[in-house]
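Only one structure is covered here, and it is reproduced in the block below.
Note that one protein chain is taken out, while the other chains of the complex remain in position.
Which chain is which? They are A and B, in the order written, and residues in each are numbered from 1.
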Amino acid sequence: MTLLNRPLPATILVVALLALTAYGVSHFPRSIVVFMLFQASILLLYFARMPSWLKGVLTAGTLGVLMPVLGSINAYYLEIAVQVGIFVALALGLNIVVGLAGLLDLGYVAFFAVGAYSWAIFGSPHANSIFGGGAFPLAGWWFFVFLLVGVAVAAGAGILLGLPVLRLHGDYLAIVTLGFGEVIRVLANNLDKPINITNGPKGITPISRPPIFFDPVLRALGIEAGPNVVYPLYLYFLVLIIVGVTVLVNRRLEDSHVGRAWEAIREDQTAAQAMGVPLVRMKLLAFACGASFAGAVGVLFSAKQVFINPESFTFMESIGVLAMIILGGMGSIPGAILGATVVTVLNLQVLKGLSLWLNELRNAGIEIFGYNLANLPTQLEPAKYERMIFGLILVLMMIFRPQGILPARRRHRELEEPR
Amino acid sequence: MDVDLLIGIFPQVLLDGIILGFMYALIALGYTMVYGVLEFINFAHSEIFIVGAFVGVEILLGLKAAGLLEALPWVLVLLLILAAGMVVSGTLAVVVERVAYRPLRNTPRLIPLISAIGVSFFLQDAIRLFESLWNNSFNLVYPTIDALNHRFEITETIDVPMKSLVVIVAALLMLWALHAIVRRTKVGKAIRAVAEDQAAASLMGINVNRMISITFLIGGAMGGAAGVLFGIQYGLINPYTGFIPGLKAFTAAVLGGIGNIPGAMLGGLVLGLLEAFAASYLSLLTGGAFGAEYKDIFAFSVLILILIFRPKGLLGEVVRERA
Partner (left out) sequence: MRLARLRLVIASLVALALGLPMASTADAQSKGTIKIATQSPLSGGQAALGEGIKLGTQLAIEKFKGPLEKAGFKVELVPFDDQAKPDVGVANAKNVISDKDIMVVIGHLNSGVAIPSSEVYREANLAMISPANTNPTITDRGYPNIFRVCGRDDVQGVVGSEFAAGTLKAKSVYIIHDKTTYGQGVAEFFKADVEKKGIKVLGYEGTEEKSNFDPIITPMKAKNPDLVYFGGIYEQAGPFFKQAREKGVKAKFMGPDGMDSSDLTKIAGKTVVGMNYTSVAGPVSVYPKAKQFAEEYKKKFGKNPEPFAAQAYDSTAIAIKALEAVTKGGKAPTRDAVTAAIRDVRYSGITGSVEFNANGDPKTALYFVLQVASDDPQKWGDNKEVKRLTIAAPAAKK
């Protein structure tokens, strides 16, 4: 750690590690372990002390160049990166509501659903069954308009939820938001009659993707790439931009008077009101802001998946996002990012990798302590117990590092003091 | 619209709703006990509850295999599995508290909530692991006890089975017992003191940790009993079955005013009646445009409405808000 505090050795170390691990991934494209080392080097980059411009350049280089290159070697890694991005944006949005304003929201995924369905309905032929005619799907470029529509609709839903619950505190708020989340999901599951709006459990497909407007540029550069190659990269960069904007907005908000007002409400509502914080406006703003990010990524999610149905928007997803920000450190932007990354990587990569690895050990018939793994009964198959391990990790994290991995500085002080 | 039909099924729907309501109330008692003392949503209560159901079914299957199920009087069997379920679930709740919640006593309230969610995930698949090694199957079916399936016909169209009466009687008994413990005994007084102010209670010579353990023991035991009755009432259980009823029961507890024991009972009844009437009548009243699938929307909308007008639940919170 001391090495990381001195700029020059830190820079050299981090660059060397990034280069080495990236080379490692290109050499062993199937190795989860090597890819994790690469991810760890990115984390190290965050911790290393170096001039901020240099850090910016290195981050941009890693995420903008290295990651896509590695992603084109193994598409699975790019998919993980895209999903990490989606969950980072969701976590940052929820961080505003829960982390900054202290309003416990257990139905956050509802806003994600609202965004996703807004593009899914109009970006697919499904809208024809509502409005008649054959005007739909809308052309691909509408996708960019719908990013804003998604923001607006989700923010509207946020205010809609915020209005009735202004008087509620703590766990009453939690249960109402939980109810709201379920209501949105059940509505999505049921609104195939009397008017078919969401097509119910059967879901909506095919959903248009944004057009490859830079196709002429690619051709001019002599790159002949089919949509199968372009789209994952394209979506990756879109996610990167959305996450970038989200981080920027979050940072500006945090240090603005609005952010301070939210934190004041979180710490002591009565005192905040006495100091002249407009409670109603600030709470509604928190709900709307938090929801709007979810709306934007929702639009992107539906374009990425090409198909959506209500199964993606269950209560468990809300809980998952909440776990991310608490794991990362409540109210902290780097914490939310790291929390989302850790949980997603854990779920999609580490636990899956572990199961596959154990499965290969079985297939190879390796003996451990004289016990042949091929004889392992199917009841003990590792793939079945991923959630159990995740639960265990959650508990252990909370016990040994309750402030989260990267706690917010202000929050940190508060935790040190006895309640 | 067939008005005769609408009126004709009314008593039966009312009865359905009351039975469901008592079921929710039974589970809600466990949430409310713990919340009343620690102001903490014990998310893992749904798994503690379903563990009780698994204990019950294991004993019943064991008795059946030994040929004793028919031989023993049904009341004895019922009491036996209820007691076993209560002991195991209560112990489990105490262990969970000791391992996963106690180290987090003084952290912000969201931290134990996440820990509880972790416990919930862990327990679900741990039950599954255990049952699939033990039974090679984790969907377990309660063997039928004929006496409990006996139906009392009130009129030609309205009837109520014995097992539902057992649920109602058990719920009322447990409510009464819980009330008596909390209000009339020394332990209850100590628990109330801990709920009021942990520091002051400890200064008065109350062992706070022990009181909290006892609270979890009682809450868990209530959950275990609810689990056994749930299994008898509905038949099929698996490790994931507890989650949804748990969520509903928690809603019921909030509806009645969380931390408030009679409130949990009232909240359960209101929720049960709402669900029953929504599921039975929506489709009939709207000509099929909306149906039973909207019952949860209906229940949650009413919940939101009630909380707007009574932000502390129907009967209000017992816990005082800390300044």
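Please note the rule applied: contacts are C-beta pairs under 8 Å (C-beta built on N, C-alpha and C of every residue); 3 or more make two chains touch, one makes a residue touch a chain.
Just so it is clear, the structure is predicted and the values come from calculations on it, not from any experiment.
Touching the chain that is not shown, out of B:106, B:137, B:185 or B:207: B:137 (per the contact rule at the top). From the options B:45, B:128 or B:312, the residue with contact to the chain not on display is B:128. One chain of the complex is left out; on subunit B, the residues touching it are 5, 8-9, 12-13, 16-17, 19-20, 23, 125, 128, 136-139, 141, 144, 149, 151, 157, 159, 161, 230, 233-236, 238, 240-241, 244-245, 275-281, 283-284, 288, 291-293, 295-296.
Those residues of subunit A that touch the chain absent from the view are 28-34, 74-76, 78-80, 83, 186, 189-190, 200-203, 205-206, 228, 305-309, 311-312, 347-348, 352, 355-357, 359-361, 363-368, 378, 381, 383-388.
Here, only the chains that are shown with their structure count from here on.
Rounded to whole angstrom units, the spacing between the C-alpha centres of subunit A and subunit B is 34. Subunit B meets subunit A in the complex at residues 35, 39, 41, 99-100, 103-104, 106-112, 114-115, 117-126, 128-129, 132-133, 136, 247, 250-251, 254, 258, 289-290, 293-294, 296-297, 300-301, 303-304, 307-308, 311-313, 321. Subunit A makes touch with subunit B in their complex at residues 98, 104, 164-165, 167-172, 174-176, 178-180, 182-183, 186-187, 189-190, 193-194, 315, 319, 322-323, 326-327, 330, 377, 379-380, 384-385, 387-388, 390-395, 398-399, 402, 415, 418-419.
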